[in-house]
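I have a structure I would like to understand better, so I am pasting it below and will then ask my questions one at a time.
For this view, one protein chain was removed and the others were kept in their places.
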Amino acid sequence: MRDADFFRRWMVATAAVVEREADRLTELDSPIGDADHGSNLMRGFTAVRAALNKDTPAAPGAVLQHAGRTLISTVGGASGPLYGTLLRRTGKELGDAAEVSDEDFRGALDAGVGAVARLGGAAPGDKTMLDALIPGVAALGTSYRAAADAAEGGALATVPMRAHKGRASYLGERSVGHQDPGATSSALLLGALADVADGLL
Amino acid sequence: MRDADFFRRWMVATAAVVEREADRLTELDSPIGDADHGSNLMRGFTAVRAALNKDTPAAPGAVLQHAGRTLISTVGGASGPLYGTLLRRTGKELGDAAEVSDEDFRGALDAGVGAVARLGGAAPGDKTMLDALIPGVAALGTSYRAAADAAEGGALATVPMRAHKGRASYLGERSVGHQDPGATSSALLLGALADVADGLL
Amino acid sequence: MRMLINSAETVVADALRGMAAAHPELDVDVERRVIARRDAREGGRVGLVSGGGSGHEPLHGGFVGYGMLSAACPGEVFTSPVPDQMVRAAKVVDAGQGVLFVVKNYTGDVLNFDMAAELAEEDGIRVERMLVDDDVAVTDSLYTAGRRGTGATLFVEKIAGAAAEAGAPLDQVAAVARRVNGASRSFGVALSACTTPAKGSPTFDLPDGELELGVGIHGEPGRERRAMMSAREIAEFAVGAVLEDLAEVAPADGPVLALVNGMGATPLLELYGFHAEVTAVLAARGVPVARTLVGNYVTSLDMAGCSVTLCRADDEMLRLWDAPVQTPALRWGR
Partner (left out) sequence: MRMLINSAETVVADALRGMAAAHPELDVDVERRVIARRDAREGGRVGLVSGGGSGHEPLHGGFVGYGMLSAACPGEVFTSPVPDQMVRAAKVVDAGQGVLFVVKNYTGDVLNFDMAAELAEEDGIRVERMLVDDDVAVTDSLYTAGRRGTGATLFVEKIAGAAAEAGAPLDQVAAVARRVNGASRSFGVALSACTTPAKGSPTFDLPDGELELGVGIHGEPGRERRAMMSAREIAEFAVGAVLEDLAEVAPADGPVLALVNGMGATPLLELYGFHAEVTAVLAARGVPVARTLVGNYVTSLDMAGCSVTLCRADDEMLRLWDAPVQTPALRWGR
């Protein structure tokens, strides 16, 4: 069973890895975007960490909802509402139980990813964060590490894709050959989850 | 004795050399000025050539006055009124004789240079065109070639000077170490004169 | 990095402090990032709220004032603002007649404004939303996020603002805003990439002697790169692209409102020269120009380049365009 602290540590670990990788995320957002994905997420997860350090809700669901609301209020851009919705929806699914099973969490995250797909209207292969999130969540049944690896693979698989959603879609054919920044940050998010689950962080 | 055609050929030769050296003059005007001396003079002397080709006055004095007026009407900047005054005043001194002696011309040019000094208020050593014109005219008694060489020497001698007039004066100490563009173009003017006098052009 | 800033993190807050100091007639909330008319709630008008990433100044903050926007929400550089800002703006300007959100069609702007509209309506504020999507460089298909909103935003904000100022109800203000957008098309060209404070280097590589056709206003690369073209050729290309698309707007032979817009670093001297060519192309194609605006209005930080926006304006739009306006960046009649 996972308690609120597990989810707090996931968010803190994500803030750390986003901070470390912010420049790379922004670099990826340069050729096919507007060069802000790294600073967007850094602003957001720094705020999440601060919010959770100030007061951590007692329930896993409340932690993720609080994190999601904070992202929505601080990030802006496309990724703010999308990641915000991912965490809020996942948190809502978790309800107010003080501890949740891995299986409950898997179902909740799946619902969260579904909410992202509905909000953004993207499908797999559109070269978005979904291309990392969907395979990632699908592999969660195996292990957290497997999920992280699958998300990483999904992010790499966006390179040959032509973007159909978000800013990269303006480039048409010219979007091919670049890795999607949002898919990359989604892999970081699931990577942080695996690290926390594996007791590495 | 020198006729109107001699002075016309001087102006045409100047137009040609200014055209060839325009980029260098502009380059010289970059570090201590506003990077336009070459294009200023090219615009002016191209207009002078066109004006004289359309109708060449019959008297040497009229040729130079016409050239001077054309410079004033087309160049602008500091060099337009200064070179315009140089030629107009020299032309006025020559009066309306159909032919003038080298000695008359020397006196007239001396008066022209004096008018430039009065108009611009510069003294020798101020790092201006006068630093080429004054030694140049002084050497005219020897030969046209000597005048050209002296003007060339005068232009080179502006390198270590600190500018006290014109745009370069704003730089104070930082104007030291650069050759004055106006002194350089004055040397070209007297060089063209020597070439025409020597029958090279 | 050749920026006149204190730090990349404080750029937007610093600019808001400067706006507050320079424009005491505006209510600039630096903390909450809302620039509003002080008299927004007087007179019982419909509120007009816009916003978007910073770096496009004077858009949008420079268009707040009499006869134009009631409030603007500046996001981080090139990043849409967050819903909290728009909700706050709606509250500050709502006089009970409702609020129109003018949203440029970018995924981020759309999502954040949508969330804000929901929240504001939960708070009892009537909200309409309209999308600006005038950029013909982007194909509007199932395979893109749709056309971007660029120069037409100025037309929409000015004309809808005049309608609101005149006391039109929310549905009419929204309707004229949508009509203006529907009658407007834009095309942009970059001669250099821009540098965001956060990245500190150009957002894309543009070798000297090349240009990007169909560039966006966020440093997104364009759809095509070509060898440098003359002002005349660029005008031919851009006006051609706009007119081709505008042909679907009736009446196909009506007069246009023209915005010849600088991207930021292109000198006004060049922009006027470009405008001469735009005028020549329009004349050659028999398009009458009713009104013209030349300048830096919808910029992209320090990008060199330009865009052309044409709006087939009907009489009502022209009348509203001519109505008095008093904002930091657009002012006439008062």
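As written, the chain order gives the labels A, B and C, with residue 1 at the start of each chain.
Just so we're on the same page, a residue touches a chain if its C-beta (ideal position, glycine included) is under 8 Å from a C-beta of that chain, and two chains touch if they have at least 3 such contacts.
Please read all numbers here as calculations on a predicted model, not as lab measurements.
Here is the thing to keep in mind: the chain we left out touches B, C in the whole complex. Only one of C:Met3, C:Ala175, C:Val249 or C:Leu318 touches the chain withheld from this view, namely C:Met3. Screening B:Val18, B:Ala51 or B:Leu82 against the full complex identifies B:Leu82 as the residue touching the chain left out. Although one chain is not drawn, its touching partners on chain C can still be listed: residues 1-7, 10-12, 14-22, 54-55, 57-58, 62, 77, 191-192, 208-209, 211, 228, 230-232, 234, 260, 264-277, 279, 289, 292-294, 296, 299, 301-302, 304-306, 326, 331-334.
Not every partner is drawn; the one left out touches chain B at residues 26, 30-36, 38-40, 43, 72-82, 119-120, 162, 164-167, 169-172, 174.
Note that only the chains that are shown with their structure count from here on.
Taken together, the touching pairs give a contact graph of some other shape, not a line, ring, star or complete one. If you average the Cα atoms of chain A and of chain B, the two centres end up 72 Å apart.
Here the spacing of chain A and chain C, counted between their Cα centres, is 31 Å.
Note: centroid distance chain B to chain C, computed from Cα atoms, is 53 Å.
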